[in-house]
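Only a single protein chain was left out; the remaining protein chains are all shown in position.
Up next, chain A:
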Amino acid sequence: MIIEMPSTTTNDVNKRLVKLRDEGGAVALGRVLTLVIDVGDHGVEAAIEAANFASREHPCRVIVIAPNNDRESNELDAQIRIGGDAGASEVIVLHPSGELRGHGDTLVIPLLLPDAPIVAWWPYEPPANPAADPIGRMAQRRITDSTECSQSLQTLQRLSTVYSPGDTDLAWTRITLWRGLLAAALDQPPYESVTRAVVAGNSTHPSVDLIAAWLAQELRCPVEIERQPDAPAITLVSLERKSGPIVLDRPDGKTAALRQPDQPEHRIALPIRQLSECLAEELRRLDADEVYADVLTKGLARL
């Protein structure tokens, strides 16, 4: 169900939510967090769809801020989505205009769930310093997505200079499966140090830089990046060791091949991760990701 509330106040939105709960018996008590999404000038639908999917794993209240730049008056339009239109969450879309656009935090504060963590997510361009942003400041966890930015690699570099505990980037989440496979490969004998690593992938995809930075940070070996203009995300990681390289190769963005010396080649289903899947993983932990911090602030500098 979608309820439109033109020219309204957050107080009325709140009242309406309580009323809806009374009528529909919708349980808000099981909600574990409030997810605040700042879409900037972009459309709201893609972000809501991902949030609805993630809400099945983490029931949450979703508040989407999408400023209306076409109107000059200081007004707030709101929309409430519940039931089938909101997954296991309740979605509140806020369209502030005029001066209200600069006070997003005061619009959000009355709508937060009591005593529940807050997660801020910028699906597109993040603020210059997420932790200093009015909404970022309230949040325990701040999710950026450098992959979706027009200048991905520069954004990543900029985020590394302003890192603050609780920050995370979906480009990092996208490489979890790769990291898991590489770590598992090193769990097995022969136990040899990695002398050099090669990462190949799309020239502007920040995940390529993050996985290279992770390898450099943890293995302390030279890491080389091969940039390919039109490749689908990461295409290859090779860890060179005395007995021969461990190669994880995914040329088509779907199925990977794992090659190791004296071992049969393995094919592994390794599709590029969906946004919704990554968001669900992000919401699983709400404490600071220290490994990401090291990779971002120290690892990138090792490349």
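Convention: a contact is a pair of C-beta atoms (placed from the backbone, for glycine too) under 8 Å apart; a residue touches a chain by one contact, two chains touch by 3 or more; residues count from 1.
The working rule: contacts and distances are computed from a predicted model.
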Between "Glucose-6-phosphate 1-dehydrogenase", "NADH-quinone oxidoreductase subunit N", "Electron transfer flavoprotein subunit beta" or "K+/H+ antiporter subunit F", choose the name on the UniProt record of the chain that's been left out.
"Glucose-6-phosphate 1-dehydrogenase"
Using the touch definition up top, pick the residue from A:117, A:134 or A:222 that touches the left-out chain.
A:222
Residue of A:62, A:182 or A:208 in touch with the missing chain, whole complex considered:
A:182
Using the document's contact rule, name the residues of chain A that touch the chain not shown here.
27, 29-32, 56-59, 88, 173, 176-177, 179-184, 186-189, 191-195, 215-216, 218-223, 254-255, 258, 260, 263-264, 266-271, 281, 285, 289-291, 302-303
